[in-house]
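One protein chain is absent from this view; the other protein chains keep their places.
Here is chain A:
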Amino acid sequence: MNEYPFELRKISLNGKSRQQLVTFLESFHLNFDDDVQEAIGIFISAQNSKTESSQQFGENDLIACGGCSGHVIKCIAIREEFQNTGLLSKIISYFYSRMKKSGIQNILIYTKPEQSEKFINLGFNAIVKTENVALLESESDGISRYVEKIRERLPAEINEFGCIVMNANPFTNGHQYLVDTASRQCRHLLIFPVKEDRSVFPYDVRLQLIKENIRPYENISLLDGSDYIISAASFPTYFLKENSDISRIQAELDLTLFGSRIAAPLRITQRFVGTEPYDLMTAGYNAQMKKILPMYGVQPIIIPRLEIEGKAVSASQIRKMLYENDFSSIEKFVPPATYHFLISDEAIPIIQKIKQKML
């Protein structure tokens, strides 16, 4: 198929060309993720349209594509006739050099498990593989270094840990209750904050509020968030809020990654979560957790959510109260440290963002 000269072009993510991309990916049973920021296509180039051999493929036919979201390369597809002709390395190289130049250290690839070998051949390293998806990274020791860094911070005499993964957008009395209950059910509790900055409350604010609210506890360590736990790489739909097969597949990836690469080496044996009455997708994630985590020696422990005035406390409600300027209710639903932050000047731009988003 090398007789076809081709060219690599950016694909606009609007209108007709977006639709072309969606259709192209569908023919490979691939989904176009809404968080894709940039896409490129490889097209049969114009000069070739006169040669005889080009009857099967015509000028401007799309034969391969790829996309990226932040530091993740995804939505990669190549027409079967053109596979193993070096197009894959062209697509990956395009994103790889651009990401490296923009300062991204570790580049991730999201793909089908049966394709992961091809990326390993390009120098990527497998992080995790499930029946439906595989995640790879460019750093040869990315995840093991992350786990090693955590291990150094943990008390050496303890050999069983409990953990909570939380977004805390923002930290409520519900989180406080969950943390409090969990800390009494295990010797030492680890808190993994969701690092991805796609929530209204930025990562450093969420982290700061967790830190202040857990200060009284001696058996809790607040860890660094990472790309490996509920991130745009391991679980993109978490931030897109869909409830579908895709979410299920991604939850599976996220939990398998957690179980096999994080919990096992750190000897985490319990993962605490609150019951989820409102958000279907998180409820689905919790259900998957019961299925997957025990395979890696982690017991999921579901704690009934704290209720105040007959309502289960959730961060989404706090955001709604902020939207409604209902600070007297907020005071009942969040711990003092969070409340002080919410009434401070620092919170003004965040509250404005919430108001814009909900309009």
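The working rule: contacts are C-beta pairs under 8 Å (C-beta built on N, C-alpha and C of every residue); 3 or more make two chains touch, one makes a residue touch a chain; residues count from 1.
Here is the rule we go by: contacts and distances are computed from a predicted model.
This figure omits one chain of the complex; the name its UniProt record holds, of "Citrate lyase acyl carrier protein", "Glucose/mannose transport system permease protein", "Protocatechuate 3,4-dioxygenase, beta subunit" or "Sarcosine oxidase subunit delta", is "Citrate lyase acyl carrier protein".
Screening A:9, A:90, A:112 or A:211 for touch with the missing chain picks out A:90. Touch with the chain that is not drawn comes from one residue among A:23, A:37 or A:121, which is A:121. Those residues of chain A that touch the chain absent from the view are 86, 89-90, 92-93, 96-97, 100-101, 103, 121-123, 138, 140.
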